[in-house]
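All protein chains but one are shown at their positions in the complex.
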Amino acid sequence: MMSNGLALLSIFTLSIFVGFEVVSKVSSTLHTPLMSGANAIHGVILVGAIIVADRSSNNLELTLALIAIVLATINMVGGFVVTDRMLEMFKAKKK
Amino acid sequence: MMSNGLALLSIFTLSIFVGFEVVSKVSSTLHTPLMSGANAIHGVILVGAIIVADRSSNNLELTLALIAIVLATINMVGGFVVTDRMLEMFKAKKK
Amino acid sequence: MSRNLYDLIGLAAAVCFILALKGLSHPKSARRGNLIGAFGATVATLLVFFFTGNSGEPDWHALPLRHLPLILGAILIGLLVGVPAARKVQMTQMPQLVALFNGVGGGAAALVAIVEYLRLGSSASPAVVIATVFTVVVGSVSFSGSCITFAKLQELMTTRPVVFPGGRFLIAANVAGVFAAGAWVINSGGNTPLLVLAGLSLLFGVLFVLPVGGADVPIVISLLNAFTGLTVAASGYVLQTTLLIVAGTLVGASGTILTRLMAEAMGRSLFKTLFGAFTAKPQATSTEAETRSVKSGSPEDIAILLNYARRVVFVPGFGLAVAQAQHTVRELADLLTAKGIDVAYGIHAVAGRMPGHMNVLLAEANVPYEQLQEMDEINPTFAQTDVALVIGANDVVNPAAKNLPGCPIYGMPILEVADAANVVFLKRSMRPGFAGIENELLYDPKTTLLFGDAKETLTKVVSALKNL
Partner (left out) sequence: MSRNLYDLIGLAAAVCFILALKGLSHPKSARRGNLIGAFGATVATLLVFFFTGNSGEPDWHALPLRHLPLILGAILIGLLVGVPAARKVQMTQMPQLVALFNGVGGGAAALVAIVEYLRLGSSASPAVVIATVFTVVVGSVSFSGSCITFAKLQELMTTRPVVFPGGRFLIAANVAGVFAAGAWVINSGGNTPLLVLAGLSLLFGVLFVLPVGGADVPIVISLLNAFTGLTVAASGYVLQTTLLIVAGTLVGASGTILTRLMAEAMGRSLFKTLFGAFTAKPQATSTEAETRSVKSGSPEDIAILLNYARRVVFVPGFGLAVAQAQHTVRELADLLTAKGIDVAYGIHAVAGRMPGHMNVLLAEANVPYEQLQEMDEINPTFAQTDVALVIGANDVVNPAAKNLPGCPIYGMPILEVADAANVVFLKRSMRPGFAGIENELLYDPKTTLLFGDAKETLTKVVSALKNL
């Protein structure tokens, strides 16, 4: 049994490698959609925002948490939608 | 805090991706050295063999563990040495 | 839902994100990749609404969530802002929007860490406080930095590097301040230090991006994107949520690589991009050229030129996007192809305002994929090309990138249109492009200029060609 901290560190380290390797050969055509898609993925901070909203113990915390929720939702949903719009056009050329 | 099992599962999953991605573009020239090098890496089971030898509670267990140590050492050390020999020749051509 | 099941589904969502990035790296699977990512994010979000922490884990919530209506309301607001923005934005303004989305993400991550810090008060462990400091610093930098990149791209401010006397020292002081405030938070805790830290970090984001030249802005956006990823990972540590750690780290790592790849595509070193403005001498611009005469032509002249060519290469740039001329270009290309003329498009990696911009626009106009050629592919063929038709592009064909050391685009590989027998520029004026440097090629004897909005002039060329 390893400690929780070490487990998280291992997960962190492995994730770095996965992130590096997965995109390392992307063609320049896809730079923008990839950036935009990755950008949408970190919108998953929404999960964290919801958690802290639930835990919030006073109005200041709640307000900040709700702002975080709004921002995170914009990041996440907007990011995926705009990426899809870009890629839709790429796809059109297949026809 | 996630459970130990889940942490190990996460580590396992991420390792799969790392393993997949890292070698996915290797040229056929390197197939043999890569196979041989990977083969040497799993010789690290030597660590496990030493652990069980230490823990062994009777002669049967100890004997099996010692056999495992011999085999694992052969795998690990022989594997790295033979891989190095192959690659040394590749390197010679740089001159 | 038990914690194990929760973590298992979270892991599945993390795998979705990996598959999303994998998919996004290949043209064929890019769209599916994005959808997989969206699916993972949706699952991860829904998960929180269904998970009850058990009694042993006081940090976790009982069902239903407290403040559920407010939370749902906030999500709704986010949807109402984000979705229309994403759907209605013009293709030319996409980079700004991505910058903004990235900035708000960084802001959200910083806020999450702040709220958790406020709540925990002095009960926060040192590791959590350090992670909080990191999140607040990087998240704030990402937020304010992204706002400045937005302002630059939207041309709310100059796209030139902004350098002012003493800027270097101001930045140094700012960095020192951030470190000091960070140490203050870690040592004494409390809310004031955190506020100071956030303020200084926001300032640093501004100072960090101001000196970056407009042409390098996408690189900075990509870098800030990676920053935001790391911020999310750190908040994941604060909240002990593996999914956030994995997702954030993935974005952080892939964003870093992507930034480097982008910088390479523009032929610039990452370090110079970020800190070049401090070390560079005042920028060289080729000003002497301005009094020289240029050769301009009518749409009919160009039509004749094209009609007798055997091979024509289109070089589209930002102006094509502004004029929304992609469909007209396509029409012209079809017309030429029908006449048996060989047609290709030379796509520079940084043509337009974001990497891959031209591919998107031309794909929108159903230009066949085989006709789109990248720089390395097309450059050797210009020698066999009769007409290079430069449509609303400037920097990407500017020989100053090779000849004028010290100019903002020096070192960037360009499309060698000068090798073609004839060069035609479609632009509205003699004004320079994004990087603000004169283009010698405009004065070259083999160059003809066709002034006007690209869409209008192209339409005229098309009808002239039909009448020949």
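Lettered A, B and C in written order, each chain numbered from 1.
The rule we apply is simple: contacts are C-beta pairs under 8 Å (C-beta built on N, C-alpha and C of every residue); 3 or more make two chains touch, one makes a residue touch a chain.
Fair warning: this is a prediction, and the values are worked out from it, not measured in the lab.
> The chain left out touches which of the shown chains?
A, B
> Take the complete complex as the reference. Which residues in chain B touch the chain that isn't displayed?
Chain B touches the missing chain through residues 4-5, 8, 11-12, 15-20, 22-57, 60-62, 64-95.
> I need the residue numbers on chain A that touch the omitted chain, in ascending order.
Residue positions of chain A that touch the missing chain: 1-3, 5-7, 9-10, 13-14, 17.
As a convention for this text, only the chains that are shown with their structure count from here on.
> Based on CA centres, what chain would you say lies at the far end from chain B?
Between chain B and the rest, the longest centre separation is with C.
> Taking the mean of the C-alpha atoms as each chain's centre, how many Å separate chain A from chain C?
About 16 Å, centre to centre.
> Just how far, in Å, is the C-alpha centre of chain B from the one of chain A?
That pair's centroid distance is 34 Å.
> Roughly how far is chain B from chain C, going centre to centre by Cα mean, in whole Å?
Result: the chain centres lie 42 Å from each other.
> Give the residues of chain B that touch two or more other chains, as numbers and ranges in rising order.
1-2, 7, 10, 14, 17
> For chain C, jot down the residues that touch at least 2 other chains.
18, 240, 242, 246
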